[in-house]
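Dropping the structure in here first, questions after.
Only one protein chain is missing; all other protein chains are in place.
For chain A:
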Amino acid sequence: MSSSVQSTGGVAGYRPERTLRLSVELRRQFKRRRTVGVFALMVALPLVLIAALQLGASEDAQSNSRLNLVDVATASGLNFTLFVLFATTSFFLVVVYALFFGDTVASEAQWGSLRYALATPVPRMRLLRQKWAAALVLSVAALVTVTVVALVAGGIAFGFADITTPIGISIGQGDGLLRLAGMVGYLAVHLLVVGTLAFWLSTVTDAPLAAVGGAVFTMFVFAILDQVEQLGSIRDFFPTAEEFAWTDLLQTPVDSADLYRGVIQSLVYAAVFTALSFRHFSRRDVTS
């Protein structure tokens, strides 16, 4: 029988603010194959792309008449990194964010471990906060991983040189790295939209697949609607809007108008979805 009990009723040694620390949650996540798998994929993707670019060098580069970063992908490691980001923005990174955020609560519910965590007790708001933070750390880490691997592997394959834009303007390496950091930062914020949407769904459903799939599906629907010109400026308010605004960072001087709008809009979406998830989870009866 524990002799010491706190005035709040908690047992001695229990402090709500020490429950489910970020390091513990990350340890839990990294014990999962899924997490390790995503990071392995993040490392593999740039390597696969390098191999593909080496194989198909220049032959079909012209077949795609779109103004495209692929045309200059092999100019330097930095260029290759930009190409990787360009290629992954609209699908791959979306899925990664949706996975890390959407899997959080729903998978615990599916295993049935959620109720034990809540009875520990990890206060509900804290549980969500920690899960959210862990998902963010994992997602951003994945984004940084793919960028760094692309940068290093691309540099080795194509040389450490300046950025060459499709119109033949070059940006020095130092400046280029700074801008690349800005792009990664922008993407990290913009992808929060899909992440937090998945997170909200994760608190609603007990099926991780539904949360992840639902968020990705929603993004795809908006991406398709985005192609409908008739919708006009309504499209500017889509969660997918300004998805590629980070390419503005290639300009000189940088026009940050779209970036700013993108950041604000993403933060608003993220805040709304996060608020919805907290609201729902705080009221919900946990029956799983």
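Just so it is clear, a contact is a pair of C-beta atoms (placed from the backbone, for glycine too) under 8 Å apart; a residue touches a chain by one contact, two chains touch by 3 or more; residues count from 1.
What we mean here is this: contacts and distances are computed from a predicted model.
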Choosing from "Protein TolQ", "Tryptophan synthase beta chain", "Cell envelope biogenesis protein TolA" or "ABC-2 type transport system ATP-binding protein", the absent chain's UniProt record names it "ABC-2 type transport system ATP-binding protein"
Residue numbers in chain A that touch the chain omitted from display
1-2, 5-11, 13-21, 24-25, 27-28, 31-33, 65-69, 90, 111-126, 164-170, 223, 226-227, 229, 232-233, 236, 240-245, 247-248, 250-258, 260-261, 263-264, 267, 285-287
